[in-house]
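Left out: one protein chain. Kept in place: all the others.
The chains carry the letters A and B, assigned in the order they are written, with residues numbered from 1 in each.
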Amino acid sequence: MVFFNKQGALQSLMAKSPDDLLTVYGTLITSDVEIATLKRVAFKKEDKRFALLTAEDVVGENSISVYKESFPLFATDKISYKGQIIGALFGPSIEAVEAKLLDVAVELEEDPNGPACEINHQPVEYRWGDIDKFFKDQSFIYENTYFDKLETSARKSHIQVESWLDKDLLKIKAPTQWPFHLRDNVASVCNRTQKSVVVFPMDHFSSKDEKVIFPSIVSAICALATIKFKKRVQINLFYQNYKSPTTIKRKTEVDEEGKPVAEQVSVVIDQGYYSLFGSELVKQVLAGIVPLYPLSAFDASIRLVSSNSPMSHFFGDLGYSSALFSTEAHASAIARNFKTTPSSWRIKYYQDSKEQAKVLKTPPLGKLRDLITETSNISNFARHCAAYTLQRNSKDSFSTFVGYSPGIGLASGTSISGFSYNSFYYGSSKISVTLDTDNQIVVNSSFYPRKRNTDLWRSIIAHELSVDEQTVRFTSNDTSTMVDSGPQVLSLDIERAAKVIVECCRLIKSKRFQEPLPITESVTFKGLVSGRESFFSSRNWGAIVVELGINTVTLEAELRRVWGRFAISHPPDIKALELRYKHIINETLEECNIKRVFKESTENSFNINIEPTKEGQFPSLSTSSLRALVMAATASALSQALNKDITSLPVSSEELLPHIKGVKGES
Amino acid sequence: MKVECTIDGKQHILNVNSNKPLNRILFEDIEPALMIDNCGEGNCGNCVVLLNDQAALACLIPAFKLRGAKVMTFRGYQKSRFWHDIERAYEDTGSNPCPYCYASKSLIFESLLQTVAQPGQSESEVEQLSEQTIINEISLNRCPCLNHDEIIEIFNQGAMYRRRRRVRRY
Partner (left out) sequence: MYEGIRSPAVHLPRTMGDLISVATRFPNAIFWGGGTYIMSRPGYYINGKAQDIIYTGRIAELKRINRTDRYLEIGSAVTFEQLLSVGRQALPPLLHKTIESSASKIVRSQMSVGGSLATKGIRFSLSAALSALQAEAEVKTCMGIRTTTRWVEVGRLYDRQGNYILKSNEFITRIRLAFDKENFSYFIRTGKPIIDPSDSVTLAFACFYNQSVITRFNMCIIFPSSLFLVPQEVDISMQGALLPLSTQQIERVVKSVTEQINSEISIDVLPIQVERAKRFIESALHELNSTSLT
């Protein structure tokens, strides 16, 4: 192995003159193993056109901070998970760099028996009532463990980051959901002031929050290279986004009629090697696991664990959907156990409760019961449920003669948005609104201006300040002029932003015609939402029915139909929202390995309806419950099709096989 | 190898490896914005382009097949008047692909419309495609955002607009 002459290569890549416009291209070098000691990174064959950057090249802090937590940018001597960044390779073209990557030799001392990750966080507990009085009589205890096993998104995401020096400014173009996080970490890694780094956020589509933290990592490395080579640097990558696998054990005591009286819930969430947003994740999970049936006693323990796997945090939501999936799947399982249809069981036992409202304040449950009734009626839920249960009891129900083993499942719940009310993650995030001298309105926020949020903000401002929507514009898209509104996650740019903008307008209205223009008002998210009694509140309800069949020949679960009824407060564009709901439902079904097979039919396979309500003042457009409801309804339908509780999703045909073979009549 | 071809109406002389896939050529040698968000391995179906007016997966076209070829990406296609048929179909049905697969699915719809509906055709002249075939073609793009009913609706609406056209030149 040839030792790489780092200094020589760095010099050859450096700009020859201030007019040197050639771009340098880069890619990341990552670990192939989980646990190892890093010895050396070198090229097998020296080539002065390429350069390597590692931890020792970092001029500032070799770490990325996320509020109070942080993790290394480059691994120094220990590898803690597969895919950990060891270094970055730079060269004259994209394909050259990709090809040269094969020539990079990473010397690792693997230690498969070495100390695995030993970080075990203290469990967070939440309870009411006296749980010790319950769980004495085993015959009335119903217990199950639910797994949301999904670990990665179905496809890799692409990112392109470019950085360059413009006199004293370090400029970066990158798609990001958090421009100021990117700026601050680049400044820290490159040992510069925050003002000397300017970020130009680019448009992106990140349905699974792929661009919260990773763009900051790549940008920091890209910026470091720019400082070293004094050239424009571009990094192009495909990368995987990770989700925290979640295990939820639920133990419920019910009375003779099937009414739950007490429940114990234990949640374990694996966030990978470094835990981020941990304290907020716990609250989001808590909101999902507290059921809608009143309980005399409830005892929940939520524990984050770390393991030798890549970091995982936001994935469309922050743990709420995994938690709600377990709650709704459990409700259906209890109903089935007592030979009651899940819809009538819910209508009978779901009630408003003070304890539940302390965690998540919802609209009155009467509306949800109406939605469940409506969804059940249009899907003929009770009739199908009874028919499929009878079919399950027949001999040879999985014979190839039969063709299908059908099942139908129902789930219901509410969506939450934003961080919990007293969350420190709001920091000093804010939005500012300016009424200009020419009566134009300028909205200043680091949230990327997209149609769904700009249309909403325009309509709010037009209504509040009695101006034309066309007079509203948005500040130019770079961090030198924007204000920091925090990460663009959890529909913060919709519901919470709407409240903040209304408050800005209220303050402007109070000064309008009294103070000279321009008038600028900024309102922080935290200032607006502190002092509440519950962690979250919502103004929407939803119920979903999923009907599927297990094809007895191919042994694949095939979707038949989906019905959904939703009540959403003040939706600005119902058609657009219905379309978005369908996208998410389709995506979730795909994640659950439910195939969509074309069948000639006059009926639509999707029957979704959104009813606008006037609950509260602001639109409620969060979709955080959708994934959970689809998963819970799917699990319930699969359970009926197989006559066995299916509590783990996604599930493959291979995993269904023992259940199919175990059905009466099959050997 | 030197390859002469037309990309989005502009003549290019490419100096690339003979087996370089078209998706990489578009991304690395022409302009990155023309070809992002694809797996590069023929699995995702998200790199559709029009090659000599026929839809093709760019990741499966090697450079040596591009000699004299006409390539149109979604950006170039959006400038053609035929795009409006599909755009209006999206608006009328209230359904459209998600941002990830919008470009590719639109080009696949275009290739289907070219097969069955020519401008100025009467209803009786239109070649019928079965719904199964339409679904299979769109499913080349593996993004699951659209369900089957929406796909059929969009296609039927687009075909109606395409037939209504009276154009002399493409």
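Following the convention adopted for this analysis, contacts are C-beta pairs under 8 Å (C-beta built on N, C-alpha and C of every residue); 3 or more make two chains touch, one makes a residue touch a chain.
Since this is a predicted model, take the numbers as computed values, not measurements.
Q: Just list which of the chains on display the missing one touches.
A: So, taking every chain into account, the missing one touches A, B.
Q: Out of B:C5, B:A55, B:V71 or B:A117, point to the residue that touches the absent chain in the complete complex.
A: Within the whole complex, the residue contacting the unshown chain is B:A55.
Q: Per the definition of touch given earlier, which of A:E46, A:E61 or A:E95 contacts the omitted chain?
A: Reading the full complex, the residue touching the unseen chain is A:E95.
Q: Even though one chain is hidden, which residues of chain B still touch it in the full complex?
A: Interface residues of chain B facing the absent chain: 1, 15-21, 24, 41-43, 48, 54-57, 59-60, 62, 64, 108, 111, 115, 133, 136-137, 139-140.
Q: Tell me where the left-out chain touches chain A, residue by residue.
A: 92-93, 95-96, 98-100, 102-103, 400-401, 552-556, 652-654, 657, 660-661
In the analysis below, only the chains that are shown with their structure count from here on.
Q: Spell out the part of chain B that touches chain A in their complex, as residue ranges.
A: 20, 24, 27-28, 32, 36-40, 44, 94-96, 98-100, 131-132, 135-136, 142, 144-150
Q: Looking at the complex, which residues from chain A come into contact with chain B?
A: These residues of chain A touch chain B: 93-95, 155-158, 160, 205, 207, 236, 238, 575, 578-579, 582-583, 586-587, 589-590, 596, 598, 600, 604-606.
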